[in-house]
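Of the protein chains in this complex, all but one are displayed in their positions.
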């Protein structure tokens, strides 16, 4: 029987479903009535299941189990289903669920990156006086909204209302340029692959620079709501560091997070400063939306594969190969 | 007899001609002596006709009629031939000419978008006091030059000379990021397709942000002359809105503009603010230059087609299919 995959109709579902279909897997997308009109356009979605709310996803468990469908998580899973439902999901699951707990908690995420030996921006504790520009992020802030910058103690006070009664993280704002590096770690080959790189397209941060100073008066704070992505390549000499950082994140997770650790697709968000130091700001322990750029492959996957290889297809390739080698357990979550 | 297409050597002619050639149509490009040196480099241009001025294009009518050439309009047609000549052209024409009249007149264009139920920035009437940053555009301003920003009544007065004796439109300047969404509506299948997305590369607006404030003194106003384009993908959850907006523009045009309405390629220029609201700034009722990025397809056409599908090739595919189905009239202008 052909293995099946299932994902929620959002985030990177088109890429995931197309990748699965192209690899000969049965692709299932679960969409809400609102999103149905988009997903029904694409014949590579072998099966489209419409439910009223994503929160009803658990009600499909039996139906999906019968199809031996493997869940492919993406960035909307925690947002739509909640952490608990993700952890308790009774379906086969591509990836380690333990890593999303670490990813979700900003302090544990920070611990992961820092203790793995990856460069991070200086962190300021609550109440600690700041001596440089900092960015303040409330926990669980989605897609970059709810962040703000502060250069002085006074700036912090002015914005106090935004963090009142909230947990938040305050760290050095690195003056530099952002890069999102998309990795894939294969539990079958035990090899790390850089699949692609993007930068986010953020509103209004990426519109600000187009406004001359005299028109910026009304803009007190930039916002970082991600509405799109564009493609990048990195200076070739930085690839050593990029591979090194990705490997460190994987190695740490295997020792400290779970036996299988972080595998499949993940992303390190970096800011590179003028000394070419790569500060990691965040880790995403699953496929990120920036990979949607590369339906037919990226400059990096083109170096690794002689065929178009999106991250979505890479996931399906791993599942197909595992199934063929009778090692499916290697690519599924285990407690 | 193989259908032929003809276009002016400018804007997106390379893409259009290559697309036609790849679909087995006979591709004709009409160029001026100055541009000849570029167009003669490409063997996919089956026939290159050189004329002294684009304004002499009508003199080719008989010659082109004998070849049953279908005109593929692009953004330079009105600029080079004038509106009247476009409307009176005696050649077969891919698209509805009525829509370019609506496109050309800023007030009618605004009516089209607004009455179609698409979100637009607040408009200020001439003389109406402004209470936020506005952008002022004189009618027929080409490629973004001749725009300016104003935050106060005083700013407006300072720039009064720029709009003196000119018709202009004044609307809210949305703080956000721009996106150009490329659509194709097929009169044969009656389906709307999102082909690709780009952002423009504008001088000097896209250079400003690279200048620190102390060096921006000399720059009083940004300019928006388009000199290039780069590729984007959008957050997948916004695709529902994007399809919805495109469909509304098509539906309205069929009811209010002409029987066939808007078909073939078109583009909605949007600015997306931090609440992810998509404000439509402009509609282009024909192929836009941003599609030149996607000679071998885009992330979006790659989801729709298993072969490289540029917008230029999509046009040719529509013509070829119509010809094969003996329904060419469906894709040609009629009065």
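Read from first to last, the chains carry the letters A and B; within each, the first residue is number 1.
Here is the rule we use: a contact is a pair of C-beta atoms (placed from the backbone, for glycine too) under 8 Å apart; a residue touches a chain by one contact, two chains touch by 3 or more.
Note that the structure is predicted; figures quoted are calculated from it, not measured.
Engineer: Where the complex has a chain not shown, which of A:71, A:234 or A:249 is the residue touching it?
Structural biologist: Looking across A:71, A:234 or A:249, the contact with the absent chain belongs to A:234.
Engineer: Could you tell which one of B:208, B:316 or B:331 touches the chain left off the display?
Structural biologist: Residue touching the chain left out of view: B:208.
Engineer: Quick one: say which of A:11, A:210 or A:260 touches the chain that got left out.
Structural biologist: Checking each option in A:11, A:210 or A:260, the one touching the absent chain turns out to be A:210.
Engineer: Taking the full complex into account, what residues of subunit A touch the chain not shown?
Structural biologist: 132-133, 149, 151, 173, 175-179, 197, 199, 202, 205-206, 208-210, 213, 216, 219-222, 230-240, 243-244, 271-276, 297, 299, 302-304
Engineer: Which residue numbers on subunit B touch the omitted chain?
Structural biologist: 10-14, 18, 34-35, 37-38, 41-42, 44, 76, 145, 201-204, 206-215, 217-219, 223, 225-231, 289, 292-296
Assume only the chains that are shown with their structure count from here on.
Engineer: So how far apart, in whole Å, are subunit A and subunit B when each is placed at the average of its C-alpha atoms?
Structural biologist: 34
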